[in-house]
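Only a single protein chain was left out; the remaining protein chains are all shown in position.
Our next item is subunit A:
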């Protein structure tokens, strides 16, 4: 069976970090959009028509708010998926390194001699 591993250790770590940030931020944004915070009004895609043709103000705007909130939650779910994939890749990388007998995937080089220091 061909290897499922398609990214290296650094990309997996990158993916995990970005996914965590994305999930937290998008979930919070989703909550704030659902709570119809006024500060986010610029990010809600409403037009002049929406305001003018509104039978029950501000029902249309509220509906748009909810829509954007749901979009945020969906994006957060996608980030969860990306995070899960990165986590799997990270585990596969560690397993591959273990099999190859190499136990450190990041090596910081340690104490070195300065042969010309006083």
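Assume contacts are C-beta pairs under 8 Å (C-beta built on N, C-alpha and C of every residue); 3 or more make two chains touch, one makes a residue touch a chain; residues count from 1.
By definition in this document, contacts and distances are computed from a predicted model.
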Per UniProt, and picking from "Non-structural maintenance of chromosomes element 1 homolog", "ATP synthase subunit f", "V-type proton ATPase subunit a" or "Proteasome assembly chaperone 2", the hidden chain is "V-type proton ATPase subunit a"
Chain not shown: contacting residue from A:40, A:78 or A:92 | A:40
If the missing chain were put back, which residues of subunit A would it touch?
-> 25, 37-43, 102-104, 108-113, 115, 118
